[in-house]
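In this view, the complex is presented without one of its protein chains, the others remaining in place.
== subunit A ==
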């Protein structure tokens, strides 16, 4: 039988890395929220209690990562970048208190999004940076959660994302590149947020992603003929709920009413048997060391595999002991569905801000 225990350790020497505290806030808090409090005194429960007490501290820290011109950077006084912006907003929504919501300056966030928007519909990751499809997802995610979508914000974005789908069925980082799990998830999820997922070649995408589950390992690879990696448990397997919903909306009568279109048990086996560090935390594959990113995305993938459906039609498949059960995660935002609903409800009481910053055409694109 498979047992699961998670201990979140804090690494002390991450100062050298540009990869940011907001990302760690998100991956740590999401990893924690996936464990419901089952009354058992595990190390995780204790961590959760201490997290509750330090919500305020985290809010204050993230506030310092917010740029005066909008968006969040990798650390205090750093330039805003879409990846930590995505992580910070998600982390604040997980925290879900008034204080957390109020950290986000919505007007400035909108300005930031316009400042990275390109005339062809794409977004750069930061001012002066490069375009890739992750940016569209980060932008769509934060804008939809905080209710700052203006009529022009995503002009052309869906067409640009669609052009990233290649003959294989997956999406590349920019048009013309190799199909890749991370980029495919980002592009597809962004299109779902924009309501345009039906414009993808869904059948070919389905064929591509289902071919990425490894016959022997049970986990997913990021691209054809590559090795399995625990993090693709979310980026790849996470596509199946999105596709299921898309096919359902098209009225597909052959769709399963009990399972996503991948081998759920095999994925759970891979994660539980191969991706756990004995001291806690999760990882890419046996032999690799643990890190927050893999802990977050292995757990997210485990949740996807365990839970099929939504509130109305729900089916659980828990491999191993009952205590292996995680709570469901939202397939688009990858935070708990209740937190998504709560955030959307809060921010939709507020009016959409008016864009005050310069438009993309007016900015110097160097």
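Everything that follows uses one rule, which is that a contact is a pair of C-beta atoms (placed from the backbone, for glycine too) under 8 Å apart; a residue touches a chain by one contact, two chains touch by 3 or more; residues count from 1.
Criterion: contacts and distances are computed from a predicted model.
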Options "Protein prenyltransferase alpha subunit repeat-containing protein 1", "Actin-related protein 2/3 complex subunit 5", "Integrator complex subunit 11" or "Protein YIPF": UniProt name of the undisplayed chain: "Protein prenyltransferase alpha subunit repeat-containing protein 1"
In the whole complex, not just what's shown, which of A:117, A:180, A:307 or A:339 touches the removed chain? A:180
Considering the entire assembly, which residues of subunit A contact the chain that has been omitted? 15-18, 77, 129-130, 167-168, 173-174, 176-178, 180, 223-226
